[in-house]
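With one protein chain removed, the remaining protein chains of the complex are shown where they sit.
After this line comes chain A, so read on.
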Amino acid sequence: MNITNSPELSQTRYRIADLILEFNHPTHIALNHILGSFRDFQIGIADDKADITINISLEKAPVTADMGLLRTDESIAWGDRFRFYEKEDTFITTIVNDNGNGTWYQYSNRNFERSTIYVPESSAAEQSAVITWMSMMIFGQASLLHETIMIHASVVNHQGTGIAFLGKSGTGKSTHSRLWLTHIPNTVLLNDDNPAVRITAEGIFIYGTPWSGKTPCYINERLPLKAFVRLQQAPTNTFTWQPGLKGFVAVLPSCTAIRWNKDLFASMNTILEKIVGEIPVGYLQCLPDAAAAQLCHSFIFGSK
């Protein structure tokens, strides 16, 4: 009798920013349970082609001594446990586990349409954290081929339109969103960290995603994008519009694209060029107070 150790494979599909993300994974991994933040985005298996495919493997990654060129080891999420390599036509991401006795690997092709994530000997919590994070990184790159950019922003839904607050980590994006929720009527949160912006035939939309930083706000919804606002802490509240070049430069640092695939990077800039041509960009120097939210609201919604 033959005993095969190749486990049965299942597919689980999600639609995020109108892109189909497909996981192929061992059947005994209950992906829809492990990926809690993805639940509202799940769709059935249909015949149409997936835009992004990620294989989940419980085997050890086929690691060779030569990992290729180390491109970066900077990661806010993982600190010094993270490495990112380029080797021929593959981008390799490695993350050392909590105990320091194992490594998770992600192998992606150059445009990130196809990837494999290796999570051997990991707990469900570890699988959840690693697959959630790596799939965000993959989505941020692969979406650039579909007129879509992931941005680092906190987004509110005010009367059915999206306003995206940008700024360096620690600037107070989430705080400013909270001020809108409290002081501006008809406002709810859409996403607190990683929304996607997509150019469509009907206009430019901002989408909730399964990734929202520390705030569990995983809303499968899209809104017409009303404005970007870059925030900076200041002793007084001042709002200025940033036309043309200034607007582009204000949004650029909040956009996702690796710099080592020049096609993806150029694609991000082309999408951003189109977006900034349509969507106004503001700059808000602000205090963390109600007046900052009210000033911002009055500029965007026209009473000033």
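In this section, a residue touches a chain if its C-beta (ideal position, glycine included) is under 8 Å from a C-beta of that chain, and two chains touch if they have at least 3 such contacts; residues count from 1.
One rule holds in what follows: contacts and distances are computed from a predicted model.
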Missing subunit (named according to UniProt) among the choices "Thiamine transport system permease protein", "Beta-ketoacyl synthase-like N-terminal domain-containing protein", "histidine kinase" or "Coenzyme PQQ synthesis protein D (PqqD)": "Coenzyme PQQ synthesis protein D (PqqD)"
Contacting the left-out chain in the complete assembly, out of A:Pro120, A:Gly244 or A:Pro288: A:Gly244
Which of A:Glu74, A:Asp98, A:Glu121 or A:Asp289 sits in contact with the chain that's absent? A:Glu74
List every residue of chain A that touches the chain not included in the displayed model. 70-74, 243-245, 247-249, 252, 259-260, 262, 265-266, 269-270, 273, 276-277
